[in-house]
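Every protein chain except one is present and positioned as in the full complex.
Showing chain A:
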Amino acid sequence: MKKIGILGMQGAIEEHREKLRKLAGIEPVIVKTKEKIAEVDGLILPGGESTAMGRLLNYFNLTEPLKQSIEAGLPVWGTCAGMILLAKNIEDQDERYLSTMDITVKRNAYGSQLDSFSCEKEIPEISKDPLPLVFIRAPYITELGQKAQAVATVDGNIVCAKQDNMLVSSFHPELTDDAGFHEYFAEKFV
């Protein structure tokens, strides 16, 4: 049994837990403390508001321990806000959060809620079937560093990438009926 944690500061925590519950051999755990970070075999940084999550990580002194765990190899998947937490560079913003992944991201890259959208896309690396992709006030990647690798693009923008033990997606597989992305993270990273 592998334990996959979901960072429990704020956001779509339950939605990820529901998805993980359906996978064989996976026990989902909500992570709010340093002790819990040490217990898990992998960690999901859920969608939500990146500034709020960044603050909460600081308030509870979790930024450093989490950063160290990721640098030591803890498999991690950031969805939407989670992508921003992991990025080394954020456009039009000085503040960084975990700053472990060699990517530059643009926040609210598509605009306001009126510009949120969904689409379907084949991502051969993840699944044979087309995947439903949901973008909510989403960021995308404007630049990949040397170590980072694009996994998917939509309309020419990089919306999914990986680097060693880190995976990021602009979209929210936890909001769809498809478990393909969660299976991919559990099998290939954790």
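Operating definition for what follows: a residue touches a chain if its C-beta (ideal position, glycine included) is under 8 Å from a C-beta of that chain, and two chains touch if they have at least 3 such contacts; residues count from 1.
Note that in this section contacts and distances are computed from a predicted model.
Chemist: Between "MacB-like periplasmic core domain-containing protein", "Attachment p12 family protein", "Dimethyl sulfoxide reductase subunit B" or "Pyridoxal 5'-phosphate synthase subunit PdxS", choose the name on the UniProt record of the chain that's been left out.
Modeler: Record says "Pyridoxal 5'-phosphate synthase subunit PdxS".
Chemist: Can you tell me which of A:G5, A:P28, A:G47 or A:G78 touches the chain that was removed from the display?
Modeler: A:G47
Chemist: For a quick check of understanding: of A:K19, A:R107 or A:H182, which residue touches the chain that isn't displayed?
Modeler: Once the missing chain is taken into account, the touching residue is A:R107.
Chemist: Among A:K3, A:K36 or A:R55, single out the residue that touches the unshown chain.
Modeler: In the full complex, the listed residue that touches the missing chain is A:R55.
Chemist: Can you list, in ascending order, the chain A residues touching the missing chain?
Modeler: Its contact residues with the unshown chain are 8-15, 32, 47-49, 51-52, 55-56, 59-60, 80-81, 93, 107-108, 111-114, 116-118, 134, 136-137, 172, 175.
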